[in-house]
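All protein chains but one are shown in place.
Letters are used for the chains, namely A and B, taken in the order the chains are written, and counting of residues starts over at 1 for each.
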Amino acid sequence: MKKRIFALVITLSFAMLSLAACGTKETADGNEKFYIGGIGPITGGAAVYGQHVKDAAALAVKEINDAGGINGYMIEYRFEDDVHDPEKAVNAYNTLKDWGMQILMGTVTSNPGNAVKEETYADNMFMLTPSGSAPEVIQYDNAFQVCFSDPNQGMASAQYIANKGLATKVAAIYNSSDVYSTGIYEKFAEEAKNQNFDIVSAEAFTDDSDTDFMVQLQKAKDSGAELLFLPIYYEEATLILTQANAMDFKPIFFGCDGLDGILGVDNFDLSLAEGVMLLTPFAADADDAKTQKFVEDFKAINGDIPNQFGADAYDAIYIIKAAIEKSGVTPDMSISDITDGMKEAMTQITVDGLTGAGMTWEATGEVNKAPMAVVIEDGQYVSAE
Amino acid sequence: MSFISYLINGISLGSVYAIIALGYTMVYGIAKMLNFAHGDVIMVGGYIIFTFMSTLGLSPILSVLIGIILCTLLGLTIEHIAYKPLRKAPSLAVLITAIGVSYFLQNMALLIAGAESKSFSSVISVPPLSLAEGRLTISGETLVTIPLCIIIMVSLTIFVRKSKTGRGMIAVSEDKDAAVLMGINVNKTIAITFAIGSALAAIASALMFSTYSNLSSTSGAMPGIKAFVAAVFGGIGSVPGAMIGGILLGIIEIISRAYISTQLGDAIVFLVLIIVLLVKPTGILGKKIQEKV
Partner (left out) sequence: MKTKILNVNKSMGSNLITIGMIVVAYTVCQTLIATGSMTNLLKNLLVAMCYYSIMAISLNLTVGILGQLSLGHAGFVCIGAFVGAFFSKVTISTIENTFIRFSLAILIGALSAGLFGVIIGVVVLRLKGDYLAIVTLAFGEIVKNVINVLYIGIDSKGVHFSMSDTASLNLEEGGTVIVKGAQGISGTPRNSTFTIGVILLILTYLIIVNFINSRSGRAVMAIRDNKIAAESVGINITKYKILAFSLSAALAGVAGVLYSHNIATVQSTKFGYNMSIMILVYVVLGGMGNLRGSIIAAVLLTFLPEYLRFMRDYRMLIYSIVLIAMMLFNWAPACINWRKNHSLKSYINAVVRMFKKNKKEA
């Protein structure tokens, strides 16, 4: 036993030494390039979101570099895995810092974002999260969001349902172990009190029991709901649609941007998604040239049809570019100076991206853009307006 | 009426747990190891069947057969590489290795199949049964799963009790060293157990993904744990126990979700488990452990 322990110690100290040795890299001065880092889950259960962000951002970086960079400076881009875990996200952040990151495009999900924001705030590093939608992620003035915040989505959904008179009795199924889902649902329930419809049934599920929704659906059905609100991600939504169909429950299904991607699920029976409505800033089959080019290019590198996470990340890189151009910061400045310049520029720029035209930002970090309601018809998104 | 509908729903979920638990309990009973990778073998089985059925367009029955064969081979390979060398190691060491295998299978599936989840089409084409003027529907999957589960349980019990190999398995599970003296090839017996367990995993994956169609690299983990709980619930090592445990677990889960709380369904399942084990410390059908002085 002793021998083994000894061998372990030796291995460990070698490993430590080698890491300590390569940690002396100095990048703060004399940089010729912008170092942009990304953080998100590329392994584990949430991998699909992180992988889309990683590849879409890489695509945007390549386009910008091919077109001559930002103000003539090239971008170095690196993405680190956080397995959707706050602790690992901080590790990823530090790995990127060692690499020389000056600007953070991340995190992909909210809980890791809550941990990383403390680090970026302490370091005064500019942080733009593509899809970390909890309002707490942008608590500090150095952090900005590309996506809508969760409460905004809940509010917008409730108002949309009421304004269009879609239903008077509404049921909801949400994921109580997910920050995104509870964030939207809570605001939705709060706003529903001011609107002309009632929530007749609100049932939850958790990540550990996200396969069988019969009970939740049965309750929604028994309550006589005309509309089922689904502030969840599309993987679970495919199961809910299948199971609702099996029990002959056919309300209006209404979701948020998490449902985007449902048309891309391999082998999913699209007829089940017929008539599903969702508020989303991005639709992969929109017919503008910009979206189509993005979808084509993305498919070439990733193989899948990009979901809204990918679109947010693609926009994020272009937003960073716009902010850099507006502020005129250069890679040889200190991280803190870059951040101060960029956060001021953020409130002045207007960006036309895949996820919205004319996006502007508040100093709080929130984005102003119009959510778009779409309805699925014949396996395609159609504007619901 | 809604109670009956929840009950049927519970039995349907429970029969999926039961069929996974059968694999767990076989391996535990004979090899005395908790095969934490069992749930992931099911996930792999799902991908195999999906590939042959939906991507290559083979018939469902043929795809499931190929799934069974490939899963059996996978199970044997895992056993040979990762578990067999550790036959004399403490049981915990094997447990950790099984966890390593589980991580390995998950990450391998993620790399090969990608992170985007797949929607599994049902391998079962039995039409749903409609009762009480359509107020109660039993899905075709449930109609097939429950009888199939019973058939498997009965044939496994007969196999273990009557066949020579089966009795060899009992001998190995009771006393490995004595079994060797009786001329039983322990390694071969354990390998056969793994083969049966993995074949069962393939059948379980066909049934599970037919009912719950979402297939991704992590979709075997939680059903695996729940089935493990079901196996303990019924008395681990006991074949009928696994079946009873699985179905009870499904019913408790659905009923507590329906009448107590949808958020705390799992917590209640685990609470009931603790209570059952306190009353019957070796599970519902478990054998009493004799303490030797």
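In the analysis below, a contact is a pair of C-beta atoms (placed from the backbone, for glycine too) under 8 Å apart; a residue touches a chain by one contact, two chains touch by 3 or more.
What you are looking at is a predicted structure, and each value in this text was computed from that prediction instead of being measured.
**Q** Of the residues B:2, B:107, B:137 or B:165, which one touches the chain left out of the display?
**A** In the complete complex, the chain left out is touched by residue B:107.
**Q** Among B:5, B:51, B:72 or B:97, which residue is in contact with the omitted chain in the full complex?
**A** B:97
**Q** Write down which of A:65, A:94 or A:330 is the residue touching the left-out chain.
**A** If we include the chain that is not displayed, A:94 is the one touching it.
**Q** Given the full complex, what residues of chain A touch the hidden partner chain?
**A** Output for chain A: 1-12, 15-16, 19-24, 42-44, 80-81, 83, 85-88, 90-92, 94-95, 97-98, 110-111, 114-115, 118, 134, 136, 176-179, 181-183, 185-186, 189-190, 204, 206-208.
**Q** Would you write out the residues of chain B that touch the absent chain, in ascending order?
**A** On the chain B side, contact with the omitted chain comes from 28, 34, 36, 82, 85-86, 88-93, 95-97, 99-101, 103-104, 107-108, 111, 225, 228-229, 232, 236, 261, 263-264, 266-267, 270-271, 273-274, 277-278, 281-283, 289, 291, 293.
The definition used in the following text is that only the chains that are shown with their structure count from here on.
**Q** Given the complex with chain A, which residues does chain B contribute to the contact?
**A** Touch list, chain B to chain A: 2, 5-6, 9, 13, 50, 54, 107, 110, 114-121, 128, 134, 137, 139, 212-214, 216-219, 222-223, 253-254, 257-258, 262-263, 265-266.
**Q** Report the residues of chain A in contact with chain B in the complex, numbered from low to high.
**A** 42-45, 47-48, 50-51, 176, 203-206, 208-209, 211-212, 214-216, 218-219, 222, 235-236, 238-239, 242, 246-248, 264-269, 303-304
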